[in-house]
Every structure is written in structure tokens, then in C-alpha cells.
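I have placed the structure first, in the form of C-alpha cells, so that the comments after it can refer back to it.
Of the protein chains in this complex, one is absent; all others appear in place.
Presenting chain A:
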Amino acid sequence: MSHILTVSGLKAAIGDTPILRGIDLVVPPGEIHAVMGPNGSGKSTLSYVLAGRADYEVTGGSATYGEADLLEMEPEARAAAGIFLAFQAPVELPGVNNANFLRTALNAQRRARGQDEIDAVAFLKLAREAGKRLSMPDDMLKRAVNVGFSGGEKKRNEVLQMALLKPSLAILDETDSGLDVDALRIVAEGVRALRAPDFSALVITHHQRLLEILVPDRVHVMSKGRIIRSGDAQLAREIEREGYSALIQEAA
């Protein structure tokens, strides 16, 4: 069976500054992989490039999603194909109602896949239920997207979007940062509950706590735009104990 995500030799730059310097990464279907690494090592950049953000120029390598050349697809096509990126810093959309936005997104994806649209009433029911499972305040659906949300509320809103859009590859960029202990548990268990043969995740995190609940199949460590080491869940515990410097020196 083919991998859901295959990244080989991927290089990307902003202007003249290279940021990703050759990433090799394979995520098989049904697996959860963690990506760790010091600040500025390129983790968010990798997630943006996979989601299709235009300000990064891909300067080499490839990324395939199932059989498709991911780098050729528009961001909305990637989403419709099942890729979801939970942003490290979710974006505020003043004047855009959260529930409307979510329904617009869901229906756009359904249209792109040739499915029927979901009407406003049925959608609201789905959204309320999902919100309840994440212990979100009711009025978050009525407010403008992320506007005036606390840091933790923004992260929960990303998870709510993921729950409704049901991706087959979720990229979670530090979704655990800024969450209180209870929310972290809810989110981690929520992702764990999605574990299925047709769901994979790339979980970017600095913290062991999330990984204790999720138990990743693989852990990758990034430094200066490369993956310098991969291992099983043990690797994350080693990093928690000893930090990155030994790993980085070893790789150099």
C-alpha cells in the first residue's frame, strides 16, 4: 500500500534565504508522526509548504499525497483532498462569522468532491455537538473567526474545524501550546480517537505531554531545515530529558 505522504529532498526558501534544506519524510496511512525540533528549525515552514502557502518558494525535491503531486495543487484542492493544517497562529477574520465560515469551507470541500452540500440547520447541529465535545463556549460559533478569542480558544477552534472537516492527513502545528491541562487532554484524546487506517497525522510539538497521550508511531527531529534523526516514541522522552544539543552535535 502506498504512503499517504511522501516527502523527498524537499527544499524551500523565502526570497534568497533557504529554510528547508532537504526534507525526507514518509507517513504511512493510519500512523501518527511527531515532528520536534528547536525554535526556528523549519517545522512551521514544512507545514505551510505542505498546505500550499505561496510565499515559500519550493526550490527542490518533491511531496506526494497518495498518488498526487502535492506541490502542483492549489491550497483549496489540497484541503478538499483531505489535508488539514491547524495553524500555530490561527488567523483572525474580522467580520466573517465563525459558523458561516466553517459551513462555507465544509460545503466547498464537499462540492469539490462531488458530494451534496449540508444545509444550515443540519450543519449547526453538527457544529454544536462537536463544540460541546471540545467544551467550547456556545457563542464561539456566533463570533467572527478567531477575533477576540483567547490563545487557547483559537487552538480549540482549529480542532473544531478539524473535527468537522474530517481530514485524512492532519498537520497540527503546536496545537497543544496555549491549551490548559484539561483542554490539552480533550484535544489529545480527540486526535487519538481519530486513529484509523484512513487517518494520519503530523503532530508538531515541543511538549512530551501531548505525545504521552497520543503515542506517536514515529518521532522526527528537525534542525536547520533538515530531519536529523527519527525514532519511535522513546526519542521524544529522550529529548524531554536531555534537550536537543546532544542530538544536534551528533548529527553535525
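Definition applied: a residue touches a chain if its C-beta (ideal position, glycine included) is under 8 Å from a C-beta of that chain, and two chains touch if they have at least 3 such contacts; residues count from 1.
Everything that follows uses one rule, which is that contacts and distances are computed from a predicted model.
**Q** So one subunit is absent here. Using its UniProt record, which name fits best from "Fe-S cluster assembly protein SufD", "Cytochrome C biogenesis protein", "Xanthine dehydrogenase family protein subunit M" or "Branched-chain amino acid ABC transporter permease"?
**A** "Fe-S cluster assembly protein SufD"
**Q** Looking at the full complex, which residue from A:G30, A:P75 or A:G178 touches the chain that isn't shown here?
**A** Considering the complete complex, A:P75 is the one touching the chain left out.
**Q** Tell me which of A:L85, A:L141 or A:L235 is the one touching the absent chain.
**A** The one listed residue touching the chain not shown is A:L85.
**Q** Among A:I14, A:A68 or A:L93, which residue is in contact with the omitted chain in the full complex?
**A** A:L93
**Q** Mind pulling the chain A residues that touch the left-out chain?
**A** Output for chain A: 51-55, 74-76, 78-80, 84-85, 87, 90-96, 101-102, 104-106, 108-109, 112, 144, 161, 165.
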